[in-house]
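Each chain you see keeps its place in the complex, though not every chain is here.
Letters are used for the chains, namely A and B, taken in the order the chains are written, and counting of residues starts over at 1 for each.
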């Protein structure tokens, strides 16, 4: 029993926020929003508002942590205290440490770290408002900020979640569905190659449901990828392709 | 600091001083000018109130969250205001992740001081049941881009967010965050901070990052709408003369009025 759980979350094929089952929430992206960062991005995805800054490649202190053959990628995901319903205590918690790790691992897949030996690239992600699906939104924002910083990558990382709500497979869960739904499956991919670089799941799904949800999440990520490219094009125009 | 950095710092300082000597600032402003100011409220719906403030390239975001708690034993019929600021590493390559350092703590405490001593809220009106239940008002301020003068930006953002805030619904002592009422916080005063930097003999309003880097001293005034003072904080190893302080006070009263004009109050 969970207080606050809505009786039904899908009514006549419509979700509580009016979307269809396979519909993405509205997404807005912008790069180059912070003056001081080497690269930055701002992302609105449904009720999520995420700001991301990239500092680096730069020297790493203390030096013995640096690697002679490649850059270190560091990633810190954190939530503003007012990003959630009840004020979150400031400071890192176990959830944000895990998320920082899986986001970093997804990004490490695409960044050409070997071009910047002895350095560090810092990715700071701040969730200003959260509405379910912040890890996918964070990866999307982070890979935009890395691109904005001019860091060579084999591709952007795109991401989207699928899940199970009221027994049905749906795309891109928002907060209420995330809290009270039956399963959540965030997926991040490298669109050019189809590689899956982040995959987590919690909840309960059968084999068939899982296959369908995985498919759906990937299709969502591919749509997000188009938006990412558009956001970069808006700032860099045709030149972006060459830059990469 | 390595010898090379030392030399670079001197070159920067000399350059800035040279410009000041010709009665200008490196970004073209007059000594007594603020940079361009923008205030945008209601930007975070999950917060009870919020405000994004830009002063030049300095950008901070304040959010207000309310919750129910017990009053302090010596003020049983008062709620509480809790102000925090965080120097997020987003904002500058110089801010490190980790627990707050002394600069971060000073900033938080000085912003808190102006709001608290300036009695921004009527705390007695935050009492629900005397001695038992009161509203706690949290203001958390994140620096998003640091280009100097966080004091004034954070204080302005905090006041703007408090003005923007609405109480959430209260049902049998449970806060229904999803439903905001139309009731505003009991705002009693409008304290704001005005900050000056001293570089050699020159004193400039609203220092940018490069000016802060080379300044000798800094002084912040917390000013209320009636022109009285509610907080001062001097920083840096430099010093001020008595007359400078009195002159700056008068100037700060004007500048606080100017800042308040961005709040539509």
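Note that contacts are C-beta pairs under 8 Å (C-beta built on N, C-alpha and C of every residue); 3 or more make two chains touch, one makes a residue touch a chain.
This is a predicted model, so every value here is computed, not measured.
**Student:** How many of each chain type make up the complete complex?
**Tutor:** So, if we count every copy in the file rather than just the ones shown, we get A x3, B x3.
We adopt the following convention: only the chains that are shown with their structure count from here on.
**Student:** Could you put a whole-Å number on the gap between the CA centroids of chain A and chain B?
**Tutor:** Taking the average C-alpha coordinate of chain A and of chain B, the gap between them is 32 Å.
**Student:** With touch defined as at the start, can you tell me which chain A residues reach chain B in the complex?
**Tutor:** Residues of chain A touching chain B: 34-37, 40, 47, 49, 51-53, 55, 58, 76, 80-87, 90-91, 122, 124, 126, 128-131.
**Student:** Which residues of chain B touch chain A in their complex?
**Tutor:** So the residues of chain B touching chain A come out as 43-47, 50, 57, 59, 61, 63-65, 67, 84, 86, 88-93, 97, 99, 138, 140, 142, 144-147, 175, 177-178.
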